[in-house]
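Only a single protein chain was left out; the remaining protein chains are all shown in position.
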Amino acid sequence: MSKEDRVNGEVIRREVMSDVFVDRALNSISEFERPMQDMAMENAWGGPWTRDDLPRDTRSLVTIAMLVALRATNELKGHVRGALRNGATKEEIRAVILHSAAYCGFPAALSAMKVVSEVVESWEAEND
Amino acid sequence: MSKEDRVNGEVIRREVMSDVFVDRALNSISEFERPMQDMAMENAWGGPWTRDDLPRDTRSLVTIAMLVALRATNELKGHVRGALRNGATKEEIRAVILHSAAYCGFPAALSAMKVVSEVVESWEAEND
Amino acid sequence: MSKEDRVNGEVIRREVMSDVFVDRALNSISEFERPMQDMAMENAWGGPWTRDDLPRDTRSLVTIAMLVALRATNELKGHVRGALRNGATKEEIRAVILHSAAYCGFPAALSAMKVVSEVVESWEAEND
Amino acid sequence: MSKEDRVNGEVIRREVMSDVFVDRALNSISEFERPMQDMAMENAWGGPWTRDDLPRDTRSLVTIAMLVALRATNELKGHVRGALRNGATKEEIRAVILHSAAYCGFPAALSAMKVVSEVVESWEAEND
Amino acid sequence: MSKEDRVNGEVIRREVMSDVFVDRALNSISEFERPMQDMAMENAWGGPWTRDDLPRDTRSLVTIAMLVALRATNELKGHVRGALRNGATKEEIRAVILHSAAYCGFPAALSAMKVVSEVVESWEAEND
Partner (left out) sequence: MSKEDRVNGEVIRREVMSDVFVDRALNSISEFERPMQDMAMENAWGGPWTRDDLPRDTRSLVTIAMLVALRATNELKGHVRGALRNGATKEEIRAVILHSAAYCGFPAALSAMKVVSEVVESWEAEND
């Protein structure tokens, strides 16, 4: 385990996902689940997310593209919020979903659009 | 069928994929395959690719992200070349593949990296 | 965008999915989601669904086969109802699901069977 | 193991895939692989394929639909040939592939179309 | 249909999944769904699960590995319980999920971890 990656990962995860979200995630897990959280923090958040080879908003759009293709609806929810926090506009996020219809098919795109729409709506209600 | 979408789609496909590539694709297909090519031209190239809600290099990176997640190796090849033509750098393309390891797993990422590496190499040989 | 495909698509979608269903879908979406709905209406309903190269009940069975393989449970629900409206019998729909066990595996087949069973039951209650 | 399912399965597999194909498959496998072949013969060919709840040409189209969605290119090849032997026309097979673009995305549909086109061509050369 | 496989399959399914679970499953299905249940009982439970080429706890871990990769969350739930009944420890089950992060990506692994954690918790409450 790399302590440094773990620490850097948590910093970025908090920037992208917000303190509220990360605190809730960390507080709700049991000891049993902790190694999984540590691994995600070290290898995902402390891995590619720490690299400077993509602007952070583009990285968010790329992440959303992958989650739509994988039909990972739950994880999509958090990353749409993260994309908005990273400075991607709702129109850009929608553009990725529209684009996915041609590559991943309409069932994946329509399911994703529903998630995006809900997150955008509650995001706008909070930030009015 | 929308003639206009079909025509606009071919213009963009030629810009992204090059005349050589599109001519070869169109000349190699039989009458039997034509409706499939028309549909791709109209609904994929003449659809989201004609929208102005994403810069074209970002759209290429997003496309690559989906193709890695779908493990669509053959289609990836063409779109890596398209991404380079659209102004994405090889480092940005690599960044998407590195990012995919965390979201799609290493088998998908490693296979994709091999494709990207080969396309980038032959691209650089041609453009030296 | 092709206005004609859009219009033809809505006609077929209403025939397959019922006015009630389509009205609800169209009324519940926000302006933000509209381009996605338009794209689905134009390119899916106004695309292959308008072709006469498959009888409509066979097309429904083929759609169900794809949705099971993609594990697109939500979309499956609507298309099982559409298949019944298109004249496929519940035994034929079940046959597709049983067939999927061998090709997509039992987890996909069993999940699909649960959806099919619920839709068929409520369809029969309505049409008694 | 059910001997009866095994025997019935082989009869149907020979009808759908041809004696030449099945003989080659059975002769090329080692003792080590035999249990896999037996399981496929008993549970796939001797399972849903023996049921009379779908006409055999429709069952072939449904199988192709699943294989496109699963991106199972190798298996698709054999089943396109099987579909033609089962009385499906090449236009119906193409219809399934065109339909798949909307549900499985263009990468899956385009890859499948290439396979279908090759099999149809060699089928027509043989049956002229 | 093989009556013997069907009977053997039910015996093993009851050993792995418990009488309570299997009785509930069998009692809740309609006549319409019965052929699907019979097929699962004969070909999955009465098929590989009857073979003696893997210890039963290893077979459970292998099943879990596949379900994570397929993102078959519902089926995963039952098989985590089955794995515990088959003698796999909760640490071994967690090890499979941690391992899946590298091969299937974090979204699949994190979703699976949540399911595993819930099942383990209620299993321990029952068996205290």
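Observations on the structure shown:
All chains are identified by letter, namely A, B, C, D and E, in their written order; residue positions are counted from 1 within each chain.
The definition used in the following text is that a contact is a pair of C-beta atoms (placed from the backbone, for glycine too) under 8 Å apart; a residue touches a chain by one contact, two chains touch by 3 or more.
The model shown is predicted, which means the values in this text are computed figures rather than measured ones.
Here one chain is not drawn; of A:Glu4, A:Glu91 or A:Glu124, the residue touching it is A:Glu4.
Mapped onto chain B, the interface with the missing chain covers residues 71, 90, 94, 97-98, 101, 105-111, 113-114, 117, 120-121.
Residues of chain C that touch the chain left out of the display are 101-108. One chain is missing from the display, and on chain E it is touched by residues 43-44, 47-48, 51, 53-54, 58-59, 61-63, 65-70, 91-92, 94-96, 98-104.
Basically, only the chains that are shown with their structure count from here on.
Under the touch definition stated at the top, chain C and chain D share these contacting partners: A, B, E.
The mean-CA centres of chain B and chain D are about 30 angstrom from one another, to the nearest whole unit.
With centres set at the average Cα position, the gap from chain B to chain C is 29 Å.
Centres computed as Cα averages put chain B at a distance of 40 Å from chain E. Shared contact sites, meaning residues of chain A that touch two or more other chains, fall at 43-44, 67, 70-71, 94, 98, 101-108.
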